[in-house]
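Only one protein chain is missing; all other protein chains are in place.
Note that the chains take the letters A and B in the order they are written out, and that residue 1 is the start of every chain.
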Amino acid sequence: MHYHVKLDQFEGPLDLLLHLIHRYEIDIYDIPVAQITEQYMAYIHAMKQLQLDVASEYLVMAATLIEMKSKMLLPKHEETLEDHELFIEEDPREQLMQQLIEYKKFKEAAKQLREREEERALLFTKPPSDLTAYATNGAPLALDVDVYDMLGALAKLLRRKKLQKPLHTKVARQEIPIGRRMEEILQILKNGERMNFYDLFPYDDREQIVVTFLALLELMKRNEIIVEQENNFADLYIRRKGD
Amino acid sequence: MNEVAIIEALLFAAGEEGLTYKQLADVLDVEEERVYELIQRAKDMYDADERGIMIVEMAGTLQLATKKQCAPYLQKLVESPTTSSLSQAALETLAIIAYRQPITRAEIEQIRGVKSDKPLQTLLGKALIKEVGRAEGTGRPILYGTTKEFLDYFGLKTLDELPPLPQWDEQEEEREADLFFERLNEQLQEAGEQR
Partner (left out) sequence: MNEVAIIEALLFAAGEEGLTYKQLADVLDVEEERVYELIQRAKDMYDADERGIMIVEMAGTLQLATKKQCAPYLQKLVESPTTSSLSQAALETLAIIAYRQPITRAEIEQIRGVKSDKPLQTLLGKALIKEVGRAEGTGRPILYGTTKEFLDYFGLKTLDELPPLPQWDEQEEEREADLFFERLNEQLQEAGEQR
């Protein structure tokens, strides 16, 4: 059995250190430098043994840890120092501690974002409808977008979860049977209601419009429907004959 | 989960493509007759005054659309100055051309999954894209590319200044892989049938 251990299991030396701190229940406010350095180095050696590329950041951190360890080993001359120098002398671990605490916050924040990402993926939205047909007076669209708006539109497109297209429409697109559309129209009118002519054209697709129009003509020819208009320029109404 | 609600969600997400009775029946795991009943119930629901959308049916495909009476408001929306400038369709199309030029209309439509002649017209009208030649092959379709105005408008010196799109390639790979598996399956089935 072969496991593929990825080095990117950890997001960098800070991530690895955080892991060690948790694993060995280390108090971040009082890091035992010798211990953690040893454990960190063990990891680096293991990586090398597995002939994995160890990113330079890991080696830099190794050097920092070793330096820190040696500083900690230096005897403290508290007695001999002037008072004000006492305050200046810093715990060499301070900076690393701050860095780890800071990084940890964002690692947690990333986890929260991941949860939100998953939640959001459960919502399906719909691409904007094409409204160009409604722009009657052809008022030119203003152009006030930037490159990120364009990228955003593309990101949405790539993110869009396409539902499977019905097999029927592909066939229908090529040739919508007029007979079928005639039946549909009769079906719609079966309750004896009058219907606005335009409501029979729910699709913008040109082919669909033509087919519907031809179907209406054919139905008129066969005397199956009546077209009414109350006065000039009023809307046309379609009714089934004999109802 | 209520079946009418599921139908509404499915039709909503399917958008302009719509869905067939059969697809709805498959997803709901019911007979097609049952779907007819449910669609009727949904239609009754959309009849309510408070509803601005309705179900339209064409050649066995169902889809949601806005009610005709709402048209004047949609028109107002389009003409409103607060409405965003370039439509999302045009922006998508522009992005595809920017990253994939030279490209034909058919290729753009392949990526977007919908007809794209209107957004192309808009972009040509704004001189953000232009015809840059003809592709080889049947019909020698027009190839589109971005213009100098495009670069000026977005404040780019060259096209190289566009941010790279890592996820694009990932998706392409996935798609290619899917295609590969589809073909493999077809071949396996064919081989099985021949036996």
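One rule holds in what follows: a contact is a pair of C-beta atoms (placed from the backbone, for glycine too) under 8 Å apart; a residue touches a chain by one contact, two chains touch by 3 or more.
Just so it is clear, the structure is predicted and the values come from calculations on it, not from any experiment.
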{"item": "Listed residues B:10, B:39 or B:120, member touching the removed chain", "value": "B:10"}
{"item": "Omitted-chain contact residue, chosen from A:69, A:156 or A:180", "value": "A:156"}
{"item": "Which of B:74, B:124 or B:156 contacts the chain that the document leaves out", "value": "B:74"}
{"item": "Hidden partner interface residues of chain A, rising order", "value": "3, 5, 8-15, 19, 22-23, 27-28, 46, 49-50, 55, 57, 61, 99, 101-110, 112-114, 116-129, 131, 148, 151-152, 154-156, 159-164"}
{"item": "Residue ranges of chain B at the interface with the undisplayed chain", "value": "1-2, 4-10, 12-15, 19, 23, 26-28, 41, 45, 49-53, 64, 66-67, 69-70, 73-74, 76-77, 80, 82-84, 88, 163-168, 170-171, 174-175, 178"}
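As a convention for this text, only the chains that are shown with their structure count from here on.
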{"item": "Chain centre separation (chain A, chain B; CA means) in Å", "value": "17"}
